[in-house]
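Complex shown without one protein chain; remaining protein chains in place.
Up next is chain A:
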Amino acid sequence: MKALLKTRLLNQRKLNSIKKDWQLYLLVALPVIYIIVFKLVPLYGVQIALKDYVARIGITGSEWANPLFKHFINFFNDYNFWRVIRNTLTISVYGLVAGFPLPILFALSLNYLGNKKIKKTIQMLTYAPHFISTVVIVGMLMQFFQTRTGMVNQLFTYLGMEEIDFFGTAGTFPHMYVWSQIWQNLGFSSIIYIATLTGIDPALHEAAIMDGANKLQRMWHIDLPGIMPTAIVLLTLNLGKILNVGFEKVLLMQNPINIKLSEIITTYVYKVGLASAIPQFSYSTAIGIFKSVIGLILILTFNKLSKKISESSLF
């Protein structure tokens, strides 16, 4: 009896609070509808990876694939499978190894620059490339690395070196991709480290100075441990996204010559699914799911690992 009364009271309270907050519910309605329509409903369509999708019949009407995992199996047996996986991993691991430490180094360096004005100027300038669109970045690459008129080759000839046809040679693709990416994002990725560094207790530095520590020692023993937790969380996040190599940029940089090294999972999904003469919706969706599942496994694994090693983790 008492319990019943209590639940009734609770329900009454809920009802009251809903009534009182009706304006909030009105506000939230449209965004929630948006989320349901544009984020949840497409998940229903994911089932076509297990079906033989025919556009005319629709998602529900299409037959289940036989065997059920046919499209996944086909992908594993696809002669492009290993090439696409290898390219994806090469580009992303290269990008991570080269690109992850640099913003940290940059932030540490900037932190020890005495002159505030120069500091601000450098910071502001290094953020700028982040706002340039992918299309323009690729356009700039193409201008800079052109054979005759590009500034890089003009520098090469000036130095007495051989000209390189960068877009006409497959091997240069990963380097151009990764280093232009670093160029574009160095400043912006360092913001979070710079902010963390300013949050470090100045008393630590003062104490270290009293003990006679020099700047390098302070950087090593105070600043680096200070930004470690942030760095590890970011690293975990990046490792989880390792299969999500910048799709648009790769697609724009691709040409028949570098395709051997530049075809990655996402561009392959696009080509098989939408860009080909005979779109294979089911097959393409299956490849996409494969990628997401691997990504999820990776992020969970690395999260566990980083928890063990450093006691800081994402969740």
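Methods note: a residue touches a chain if its C-beta (ideal position, glycine included) is under 8 Å from a C-beta of that chain, and two chains touch if they have at least 3 such contacts; residues count from 1.
One rule holds in what follows: contacts and distances are computed from a predicted model.
Not shown: a single chain whose UniProt protein name, out of "Cbb3-type cytochrome c oxidase subunit", "3-hydroxyacyl-ACP dehydratase", "4Fe-4S ferredoxin" or "Carbohydrate ABC transporter permease", is "Carbohydrate ABC transporter permease". Touch with the chain omitted from the figure is made, among A:A65, A:I104, A:L186 or A:I264, by A:L186.
The omitted chain makes contact with just one of the residues A:L113, A:M161 or A:I309: A:L113.
Looking at A:I57, A:I73, A:L237 or A:I297, the residue that reaches the missing chain in the full complex is A:L237. Although one chain is not shown, part of chain A still touches it, namely residues 14, 17-18, 21, 23-25, 27-28, 30-32, 34-35, 37-46, 48, 59, 105-106, 109-110, 112-113, 122, 124-129, 131-136, 138-140, 142-144, 148-149, 151, 154, 158, 183, 186-187, 191-192, 194-195, 206, 209, 214-216, 229-230, 233-234, 237, 247-248, 251-252, 269-270, 273-274, 281, 284-285, 288-289, 292, 296, 314.
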